[in-house]
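In this view, the complex is presented without one of its protein chains, the others remaining in place.
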Amino acid sequence: MAGNTIGTLFKLTTFGESHGTAIGGIIDGCPPNISLDLEDIQKDLDRRKPGQSAIVTQRKESDTVKFLSGIFEGKTTGTPIGFVIENENQKSKDYSHIKDSFRPSHADYVYQQKYGIRDYRGGGRSSARETASRVVAGAVAKQVIASIKINAFTSSVGDLFIDKPYQDLDFSKIDANDVRCPDSTSAEKMIEKIKIIKKQGDTIGGTITCVAQNVPVGLGEPVFDKLHAELGKAMLSINAVKGFEYGSGFCGAKMKGSEHNDLYNPDGTTKTNLSGGIQGGISNGMDIYFRVAFKPVATLIQKQDTLTKTGEIIESQGKGRHDPCVVPRAVPIVEAMTALVLADFYLQNKMYL
Amino acid sequence: MAGNTIGTLFKLTTFGESHGTAIGGIIDGCPPNISLDLEDIQKDLDRRKPGQSAIVTQRKESDTVKFLSGIFEGKTTGTPIGFVIENENQKSKDYSHIKDSFRPSHADYVYQQKYGIRDYRGGGRSSARETASRVVAGAVAKQVIASIKINAFTSSVGDLFIDKPYQDLDFSKIDANDVRCPDSTSAEKMIEKIKIIKKQGDTIGGTITCVAQNVPVGLGEPVFDKLHAELGKAMLSINAVKGFEYGSGFCGAKMKGSEHNDLYNPDGTTKTNLSGGIQGGISNGMDIYFRVAFKPVATLIQKQDTLTKTGEIIESQGKGRHDPCVVPRAVPIVEAMTALVLADFYLQNKMYL
Amino acid sequence: MAGNTIGTLFKLTTFGESHGTAIGGIIDGCPPNISLDLEDIQKDLDRRKPGQSAIVTQRKESDTVKFLSGIFEGKTTGTPIGFVIENENQKSKDYSHIKDSFRPSHADYVYQQKYGIRDYRGGGRSSARETASRVVAGAVAKQVIASIKINAFTSSVGDLFIDKPYQDLDFSKIDANDVRCPDSTSAEKMIEKIKIIKKQGDTIGGTITCVAQNVPVGLGEPVFDKLHAELGKAMLSINAVKGFEYGSGFCGAKMKGSEHNDLYNPDGTTKTNLSGGIQGGISNGMDIYFRVAFKPVATLIQKQDTLTKTGEIIESQGKGRHDPCVVPRAVPIVEAMTALVLADFYLQNKMYL
Partner (left out) sequence: MAGNTIGTLFKLTTFGESHGTAIGGIIDGCPPNISLDLEDIQKDLDRRKPGQSAIVTQRKESDTVKFLSGIFEGKTTGTPIGFVIENENQKSKDYSHIKDSFRPSHADYVYQQKYGIRDYRGGGRSSARETASRVVAGAVAKQVIASIKINAFTSSVGDLFIDKPYQDLDFSKIDANDVRCPDSTSAEKMIEKIKIIKKQGDTIGGTITCVAQNVPVGLGEPVFDKLHAELGKAMLSINAVKGFEYGSGFCGAKMKGSEHNDLYNPDGTTKTNLSGGIQGGISNGMDIYFRVAFKPVATLIQKQDTLTKTGEIIESQGKGRHDPCVVPRAVPIVEAMTALVLADFYLQNKMYL
């Protein structure tokens, strides 16, 4: 089954391999008459692109999105928006060493087994390069639901966590540092940590927290397409993600009902928000917040045992330019996927008008 | 948008409210010529039903499934399988007190806001009663993928955790106690805890771990319909779920790549399995395991502030028969949803034959 | 792939075999707060049911629909509407003669080949009995789009055609005769013809014309989900249908552009309506009209060569109670499918609000 589409009314289908001609996608179901700010879209793409700071991969890609359809005289027309991002910096030779081998904790082996063929260059379709298309579509989605404010940020790197609730953070500071952590003290430590890890040729995991504010009441379609279920799926579809929790999350599983229930104010808001802005799969108007766990990048600049196609174990080492920690560049991806899910439910909810 | 269907090839659509005439569903896409063991299906349903032990709700429902189509002379025919479970024990009067009020951390308020109307009796459509239909369909799915072994169990209640890896547990002991924890020492403590909580009129959260073994390599459809993304969505769509993690999960986010990578054996298996049996969204043949967080049940047998339709805060108390901890009865639901997702991908994977 | 669902936002999934326990379905996506007139629904079902006149099958079924969910205090709640119709008159013995043989121009052979198993009783899933569920859902859909007027009628039986444009017909007369032809002169001839055919143990084909009036401008989703493409699919999915044409149809293929173009009035209506109310796949506010061709029923009360499972040709004869002409009973089915398609696009169009 083709698994390259997400969304029900606001739909994104992506294509493209890491080292092919281009990546891109089609956004189908974008409402008409929206004046798209193309610079804002490119700006989000720039936040994801490689080479932007010392703590991310030094690969150079301009990652310039080119829109091919669906926009006329600056406005969306309601027809599908096709777009492409050319792959410029294709050092395919960097990957000849993995042509006949399967890197540990990569998708090389399973792609080969499932499809009987794979474009091994840079991971091909399994590369996180595909997420650039998501950022484009997410940036369009943000403009569809312009009144909703979505902010993601790095909340931990390894065992370094921000020790403040999100309410105490200044989201305008997220991009003030290379690790995209709005708490400058934590940010410094995280950057330091990543630099050390990088020097070791190693990598490190982390978490991203995302907060969506000003979400109208009523988004989400029970029983299977609950708002948090679709958010969870969207996050888990991002490369390297291992977990998702919203509201009280795994901590909530340790609590008692008398501690956990969110009591109402007369206006329908709640005094606490352990629910994370969602009840029964439907937004309740409070802040939606959730946390996403990213594993450490699997490509190490260290020698590692690797499996060959012929079933031998050989020593191999990652070459080229890789991220020591995926989290800083994943922040705009988490925001994009959040925007895609919310825009989709926002449109679905119009059925009830 | 209608959100009451899950699955792409093996599809379940459910209907029904807690206190309506009946609940039920349609399974569409079940392969033909499968000799269905109907007793096994009822058995799974019995594991979920109320009133089965002292630590669950004492509501009495026989929860007998009746199949209406799609089965001929004991075998599936490839046509849709319609089924119903009648609601027998509808004490609707128990709910007249919430007709005009919204219970905290329930879906009452958001259903009213979204739809402008709600069947308030027992939570209506938002009631976990709907999951009985999932258990039926999941039990059918299990028989479609009979060679895959799926075992879920209670891994924590409140702050009481099993302190063993799943490999050290005997899954045949899961149903040996009321809390469905295969570690008898932990089980006793958990049961004790739930009994205390119940006496207080309070409730408590917990987690369920699920392990799928003997899964063929290749299940999952990147990039959006990754195996763990669909598992995550399926779990998050269960009532009261707040989080999902697979493989190393949130712990993995603290690790270094050199610790986290799963090195290969010559036969394609891996020495460790922090990946949780999935790489790049595709099963790799190792055990798939994941953990699901459940919040404490929101209905307390204690007085709580409640919001009325007219915007007043009044004191109210849950009546009737409620679960002090949802986890024991959720074990078969987690298994069912796992089976639904795996059966769906199993059929999708046939495209590659 | 499961093919038992139609619709995108207003979705119907059906289940059930001709001689199983029951047939039924789930309507998912019905908007909330609609006061459903259940008698109107039963009335449509009565128009389709067997035994209602001398020119249709004499099988007796009360065809009483029972709603199980989604309706509360007379109103839809926005949750799925489950319903069943019990099969009462199951003379399964009538079909023992076809257990091991394949009737000509029935689906017996292809079901056996595709699924490797079939419920042979009365055609099982391939029986037109399934359309009773469509009539229920269509009757609900009609109430969702109450301002749109949908009228279908028998426009030909064999080579007897109404020789008037639909504008000259009085739709209130459709049910005034057994053949559901609003032109009484034509109707008499058609009824006479069917009676003769019936006496011969033969069957005859016919066509149904359907007119949808007061359709708002803008329904339909190009490029693939054009309004007439979905109408065509819906009609072609009805048992025995062999063709679909809308507006000028096949006649239009003989015309010149200068004859065929519909010139505008200043208010956006058109002077002629060869377009059939649809341009570029989108309704233009003019009447939508189309014609559906039904083949003669394949079951004859005559001896016919039949294929056995073991590859022999034997003589066989239809038993029991069959329709000599399917068209009179298909009129409410055509209306129902039209209502389903229009209600779906009506809801989809709300995205643009």
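Brief remarks on what is shown
Note that the chains take the letters A, B and C in the order they are written out, and that residue 1 is the start of every chain.
Definition applied: contacts are C-beta pairs under 8 Å (C-beta built on N, C-alpha and C of every residue); 3 or more make two chains touch, one makes a residue touch a chain.
Everything quoted here is computed from the prediction, not taken from an experiment.
Screening B:G29, B:G158 or B:P296 against the full complex identifies B:G29 as the residue touching the chain left out.
From the set C:T21, C:Q42 or C:S126, the residue in touch with the chain omitted from the display is C:S126, counting the whole complex. Across C:N89, C:S105 or C:Q213, the residue that sits in touch with the chain not pictured is C:S105. Within the complete assembly, residues 1-5, 9-11, 13-17, 20-26, 28-29, 32-33, 66-70, 72, 75-82, 84, 114-119, 124-125 of chain A touch the chain that is not shown. Residues of chain C that touch the chain left out of the display are 1-6, 8-9, 14, 102, 104-107, 109-111, 113-116, 125-126, 130, 156, 158-159, 197, 202-207, 217-218, 220-226, 228-230, 232-234, 236-237, 239, 242-250, 252-268, 270, 274-276, 279-284, 293-300, 302, 304-307, 311-313, 348-349, 351-352. Panel shows chain B; residues 9, 29, 31-32, 78, 347, 350-353 of it touch the chain omitted from the view.
FYI, only the chains that are shown with their structure count from here on.
Centrality annotation: B (chain centre taken as mean Cα position, compared with the mean over all protein Cα atoms). Mean C-alpha position of chain A lies 27 Å from that of chain B. Chain A and chain C, compared by their mean Cα positions, are separated by 46 Å. Across the assembly, chain C contributes 9, 29, 32, 78 as residues in contact with two or more other chains.
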